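A single protein chain has been omitted from the complex, and every remaining protein chain is retained in its original position.
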Amino acid sequence: MKTILEVRDLSVQFRTEEGSFHAIEHVSFSVEEQKTLAIVGESGSGKSVTSLAIMQLIAENGKITDGEIFIEGQDILKLTRKEVQQSILGKKISMIFQEPMTALNPVIKIGDQITESILEHQQVSKKEARQIALDTLKQVGIPSPEERIKQYPHQLSGGMRQRVMIAMGLVTRPKIMIADEPTTALDVTIEAQILNLLEELKKKFKTSILFVTHDLNIVADIADDVLVMYCGEVIEKGPVADIFESPKHPYTKGLLATMPSLDQTKSVLPTIKGSVPNISKRPSGCHFHPRCEYATERCRKEKPKTYVEGAHHVQCFLYAPKEGTKHA
Amino acid sequence: MLIKKNSFYDYAYRRFRRNKLAVIGTFITLAFIVVALLAPILSPYEPSEFFFMEGQNLYNKYDTPSLQHLLGTDSLGRDVFSRLLYGARVTMMVALSAVSISTIIGTIIGLVTGYFGRFIDAFFMRIVDIVISFPVLFLLISISTIMDPSIWIVILAIGLVSWTSTARLVRGEVLRVKELDYIVAANACGSSSLKIIIKHILPNILAPIMVQVTIGTAQAILMEASLSFLGVGVQQPTPSWGNMLMDAQKLLVLRDMPWIWIPPGVVTLLLVLAIYFVGDGLRDAFDPKQ
């Protein structure tokens, strides 16, 4: 299985009036061809920062302080900005965002926004680009694309705008597409349509997907592998079946327990006690220890390493090997 | 000290202090104010005092700068430096008085139109539209010439022409604040409109009004200077930086006697710049969006 995206030990730091802090630290994962990796976490877990870092879209006051990002084996952090713009962004890897209304330029026609990607990365004529755009619009399920192509974003509904964003993202047939909470702003029914569309297109264009979300239902639906983040770190990762059937990290267990299900027998939804700590004032040792019911003194003092069991990785002392067994 | 700790104003004050330009601007403005107040003490001569040439019966006109006359003498033989100092008084008095008038009128109109809305709003906003259609300068000049120009007419004219920006600003702020919960609550409790406006709304919109006052002062200074330059502002022999520049309309003065007209121009520029820095600093300090 070819690895399309590999992230190793990625760390991003931000500077504010109150000082610097790490938004994400030591993040590592990989995405294979035609697979979907879901990054799950609450607000402030660093999942968005991770995806933005891969696309080199971190805001001015932030920077990547450590790590490597390989796209089809090439470390893109070592490339110049121009090279990244020409050969990576929009070409090998594309991204769709959460709010399709603000993510599309309000004063440029939809068609032009799509064809500009094509013209930037492919040697085709304007006519050919327009045809590709029309075809892609059809493929994402937009009716009468010849009309739509001349319209402005505000003339389309939320669901259609997101389809346009997807079209924009796939029009250059990238190897991997990052979707940063693309359905959060949409109605549930539209959400289902968009998710189905993504599945379809993934198979058709053989694209991998990196899906960032806080919604575990979506993860169960579409992910092949899962990455769980907390406080800027990866605390658990593995194939979706493993994560859902035998979650290891107490946080993951807590998250899964909070998912309401139709055959719920309890009347009170369980919650994880406490709240997400301020990103600039992280707890010592294992960041989750103040909220963890299994926390020990060691958890407060030391940072747990990542322990491996097959494809399932977890960063928690509960799974620390007894003397002599392996760890990551 | 005077400001409550950690209140909105305390926070703004700390941010203001970090803004270097704003602080410099404040010091320069204060310096000008001090000079203006102390003009009679600092000034070597009277501003209307005429000087004669050595041992002759002729006025010492257009004398070059020397130890006796730091900035030389003007077309009538008066000491330029003294006139500059006294001019500071005049300029600032006019500007501050005019800004007071325009702020009071503008705030009242803004409060009333913003709070009561509908017909009153439509009426006054059309009046604003009318006033701003006239080029400021010409309107000022027209007012000045209808009556004989004097310092008070100038102050009144500038005040009557400048209230529109304050009115619009205050109106906008009132509209924004009007919908806040505690205003609605006060209303529900049956407080009279006047009380609500004065006790609840006004304190919340003081910040942008303060910013507008600084900008308005700077603009008033420029307006007075223009009027005096054209001869319809502060009249001779009272010195104002604007009318000191009047002489420079003569080619001879412009070319050969820069000490007469460059100093008043430069100090006007400095003072206005300083006030703009302060205004910008205040605006940034009060802006919650940073």
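Note that the chains are named A and B in the order they appear, and that numbering of residues resets to 1 at the start of each chain.
Criterion: a residue touches a chain if its C-beta (ideal position, glycine included) is under 8 Å from a C-beta of that chain, and two chains touch if they have at least 3 such contacts.
Throughout what follows, contacts and distances are computed from a predicted model.
Trainee: Among "Flavin monoamine oxidase family protein", "ABC transporter permease", "NADH-quinone oxidoreductase subunit N" or "Nucleoside-diphosphate-sugar epimerase", go ahead and choose the protein name stored in UniProt for the chain not displayed.
Mentor: "ABC transporter permease"
Trainee: Specify the shown partners of the omitted chain in the complete complex.
Mentor: Touched by the chain not displayed, across the whole complex: A, B.
Trainee: In the full complex, which of A:15, A:154, A:206 or A:273 touches the chain missing from this view?
Mentor: For the chain that is not drawn, the touching residue is A:154.
Trainee: Specify the residue from the set B:184, B:198 or B:254 that touches the hidden chain.
Mentor: Of these options, the touching residue for the absent chain is B:254.
Trainee: Thinking of the whole complex, not just what is shown, which of A:27, A:55, A:166 or A:286 touches the missing chain?
Mentor: A:55
Trainee: Of the residues in chain A, which ones touch the absent chain?
Mentor: Those residues of chain A that touch the unshown chain are 55, 57, 82, 84-86, 88-91, 94-95, 97, 99, 102-108, 116-117, 120-121, 152, 154-155, 165, 168.
Trainee: Since one chain has been left out of the picture, which residues of chain B touch it in the full complex?
Mentor: Missing-chain contacts on chain B: residues 126-127, 129-139, 141-143, 145-146, 218, 222, 225-226, 229-232, 242, 245, 248-249, 251, 254-255, 258, 261-262, 265, 268-269, 272-273, 276-277.
The working rule: only the chains that are shown with their structure count from here on.
Trainee: Just give me the whole-number Å value for how far the CA centre of chain A lies from that of chain B.
Mentor: Their C-alpha centroids are separated by 56 Å.
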